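Can you keep this structure in mind? I'll have questions shortly.
Only one protein chain is missing; all other protein chains are in place.
Entry: chain A
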Amino acid sequence: MDAQEDYIWPRATSELILLPVTGLECVGDRLLAGEGPDVLVYSLDFGGHLRMMKRVQNLLGHYLIHGFRVRGDPAVGDVDSQAMLAVFGSKGLRVVKVSWGQGRFREVWRSDLWSMSDWIWDVRWLEEKVAVALGHNSVALYNPMLGRLLQEVHCTDRCTLSSACLIGNTWKELTVVAGAISNELLVWYPASAADLEPVTPDRRVSGHMGVIFSMSYLDSKGLLATASEDRSVRLWKVGDLRVPGGRVQNIGHCFGHSARVWQVKLLENYLISAGEDCVCLVWSHEGEILQAFRGHQGRGIRAVAAHEQQAWVITGGDDSGIRLWHLVGRGYPGAGVSALCFKSQSRAGTLKAVTLAGSWRVLAVTDTGALYLYDLEVKCWEHLLEDKRFRSYCLLEAAPGPEGFGLCAMANGEGLIKVVPINTPAAAVDLTPFQGKVHSLSWALRGYEELLLLASGPAGVLACLEVSAAPSGKAIFVKERCRYLLPPSKQRWHTCSAFLPPGNYLVCGDRRGSVLLFPSRPELYPTHGVGIGVGLEVGGKAVAAAVAAVLSVGGGGEGDGSTPTEWGPVSTLPALHGKQGVTSVTCHSGYVYTTGRDGAYYQLRVQSGQLQPVLRQKSCRGMNWLAGLRMVADGSMVILGFHANEFVVWSPRSHEKLHVVHCGGGHRSWAFSDTEAAVAFAYLKDGDVMLYRALGGCTRPHVILREGLHGREITCVKRVGTITLGPEFDVASLLPLDPLEPGSQGPGLIDIVITGSEDTTVCVLALPTATGAAHALTAIGNHSSSVRTVAVWGASTPGGPQDPRPGLTAHVVSAGGRAEMQCFSLMVTPDPGTPSHLACHITHLSSHRLDEAWDRQRNRHRMVKGDPETRYMSLAVCEPDRPGLDPLVAAACSDGAVRLFVLQDSGRRLQLLAETFHHKRCVLKVHAFTHKSPGQRRLLLSSAATDGSLAFWDLTAVLDHGATALQPPAEPGFPHQLGTPCLTLQAHSCGINSLHTLPIGEGHHLVASGSEDGSLHVFQLAVELPELEEAAGEAEREPQLRVLEEHTVPCAHAAHVTGLRILSPNLMVSASIDQRLTFWRLGRGEPTFMNSAVYHVPDVADMDCWSVSPEFGHRCALGGQGLEVYNWYD
């Protein structure tokens, strides 16, 4: 084989990049977004929304795009269908001509990529030339077609800049406004240079207390805006800046951001700023904030563009998301709070409670027992009825449904319940199901067929009332159907209820935080014997008591002689939401969702008549009181809750607070209602009813052009498997791109990849091979600190090996800061209804916190001291090859330990088994591998630490026999000791950041490691097992590990080698923070360099490689400050 050929093969090409969006520009009706070296082009669709239509690849080589400048003059041709663009970033500059005639976006021509001598802060077209503002305060006049520097002029002050802005359309009038590190603005004129001598600044403007990151000049009004590190935006009256010596006056100093301001943009009527706080603010030129756009995640908004005619603002984030927002001008009438002016001479009493029937009818009761109606269309209060018995205490709840079913219910302290038809209050029905205070009232509605009213009375009695209307609509009937009994607790009443479709069960939440399942009619209860059995088995004590009460016929209804049966729950999740109680239950497409005052919402499922938790999620920070959950038309959900003294409607999907109402908190009476037309929130304040209404319901008013990924660095990437979509899933319709990209033919293969991040979430991504796109299927946010590592085991297909169905299932364990581990199972199935054509179901299995385990130990053993700041750096799962054995997971820990856990019951229990402090310093990596020889299988673990040492451990016996195979703990209560390693090796002189092995036959393995110093270490490991006769027993058959051929490549990379994969006995690939992906030839002595590609993701922390299919070849995913996917063929 000749060397030349080797050098070319294999060639990795970038097929997908997710990076911070650093450049945005509107060109005609297109939006251009810079992402890495690529440009994404969005166009207007018929609905008036932008849609991605094309990716123009690799405009800037290994540079990243920071901006676009459109050539303005008409010499270019038809400005409505084509444009000449200067694209720049870092030191690179390229000109492209694009056209979008006949609905197709085409790249007509592109210049070469020009490299400047210094960083480019700004570019401005001067007819067919460009002026370029450079890093050390100089300006170059450049011919971008030919790549020729025509002239370069320096300022006398050659400090480094943090931003610059060029003004003027000819070289003669060209004006530079430069932001110096000294926080000053320097204004100077390059054309005033005599004999190319440096030019003295014409004006120096100071004011900001930090460096200036962005500037924007509005010619028509002679205004300049600046954004700074000092978190403020300043507006300057500068007049025509092209005229030397003019006066500069600071006319606005705007403080509104809570972190550094990265971007500013002046429009005719607005000033837009955006920053590190992920907020985009719309200011008037007078310095008032008109709108605030929130939703980006992570380290801020990096790019802003505006389309003034369409009144759009488009923002690009560090999270690689792109969002479009609508400018609405001053005093947006669409949403607002109004007082409904209840207080009047003619209305006695003060308001006690308020409720909403649909989104336009408000009901309120007073302390005189009077019920009033306010109709938003009529805009006045109407007295419906008055009943003195409701004077001292009155609950009020309107029935659910778009118009509140035209019903509401009142209840008092003596067990009296009144159901009122709102239109015919005279037909109200009274009922006293029990004596004593009615603690709570709730409704449950099944379609339009069945309406129940549930009322909690004394001693845990829950009366279930059927409400129906006469066909005439004039009369209603209320009848007690049955009585339930709640588990005992101090505050023993229910708080919410819902039918579980198809309607055989009711799900209720109670004040104690428990979620309860009741058959919706007594006939549906299993026969007593079975019912008790089931209840006792799963529910714990509370259920046992409740079920026992089923038998205690006559437990309630004192006084009236009758002895109705009280039915206990058939399934209970005790104290699921903690002491503050459950606040809502919602059933939607097969799942039950509950919210609580613990700040969390749960996804639950009912299987064989039992409630099972699936996933617990936290809401946004500071929102500790969740009040409800709604499903929105687009399939996403929104969370209702209270954030300090505000009522908030929050979207977990877009991370946006869709509605915020300053209501004073959730302790006073309030009600929320949403219909397709509007959302309404009513609350009592100062004796009046306040009503917030916003048109358009809970759907987002803003558009997410592209979903963001992680808000912070990606720390780990792991591919789970590939899903093949059948022909019924038209792959072409997945394609947002036009024309077809190469590689899009063939079956619809979708790789499923998991990423973990410093933003504390784990994300499941779908990467179709056909489109070079990425779809975030779901984000799981149950870690309390950053996620550093994920491991996967038991990958299979839905239905298992016996009955394989399309899709993918797997178990995942993630770990990171605060010594926390989370286990969940994952199921991805085809779903034609979603943009990714996939549905992803997550079930949380278990959590483990080392400090909690330590705390438990500490109660018994005073000596246990562990460090709760311990971080898990890396995980490796050891899977047994026989059924019936539990997998092990090994963790590299920052406190110097390697810890071994057992994953019992398919990950539902996670238990610390053993540990070793062999390394005595931070352990960075663990890697598990299997050694197979005829009739033999050994499970080996390798671990690597910050001192460059490697250790190998044999875990076979632990896997087979559990803890009995280990040395007993040093002291009772401590974990077992892992013993001594089979082999140790000083592979590097400093930290090992990557580790991989590959079996190469004859009992040998290749082991490769990469280090912080950029070196690679590769050796052959021989695993020798003593003959059966020699060894006394199975347990003693310790393998002998020997190092055979050992090689080091000292300067393989210029920084940490954080990704390493031995692809075959003669091919290896490495990735480093120096942004090179390098292939190495193995097997002929020292590894030799084959080729390398410069990639775009900085700070790569992890890499995974896999082969997709013979047609598609191999893929590798690099995760760091972004995500990049490479592809190569054999």
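What we mean here is this: a residue touches a chain if its C-beta (ideal position, glycine included) is under 8 Å from a C-beta of that chain, and two chains touch if they have at least 3 such contacts; residues count from 1.
In this section, contacts and distances are computed from a predicted model.
*Asks:* Select, from "Rab-GTPase-TBC domain", "Putative tRNA (cytidine(32)/guanosine(34)-2'-O)-methyltransferase", "2Fe-2S ferredoxin-type domain-containing protein" or "Ubiquitin-related modifier 1", the UniProt-recorded name of the complex's unshown chain.
*Replies:* Looking only at the record, the undisplayed chain corresponds to "Putative tRNA (cytidine(32)/guanosine(34)-2'-O)-methyltransferase".
*Asks:* Tell me which of A:387, A:1013, A:1104 or A:1124 is the one touching the absent chain.
*Replies:* Of the listed residues, the one touching the omitted chain is A:1013.
*Asks:* Looking at A:109, A:477 or A:1089, which residue reaches the missing chain?
*Replies:* Touches the omitted chain: A:1089.
*Asks:* One chain is left out of this view; which of A:466, A:947, A:960 or A:1038 touches it in the full complex?
*Replies:* A:947
*Asks:* Pick from A:81, A:206, A:258 or A:980: which residue touches the chain that isn't shown?
*Replies:* Selected residue, touching the omitted chain: A:258.
*Asks:* Of the residues in chain A, which ones touch the absent chain?
*Replies:* On the chain A side, contact with the omitted chain comes from 20, 22, 62-64, 89-90, 115, 117-119, 135-136, 156-160, 180-183, 198, 208-211, 213, 228-232, 254-260, 262, 276, 283, 287-292, 299-300, 302, 318, 330-333, 336-337, 865-871, 894-896, 921-922, 924, 946-947, 989-991, 993, 1012-1015, 1050-1051, 1053-1056, 1073-1076, 1089, 1091-1094, 1098-1099, 1121.
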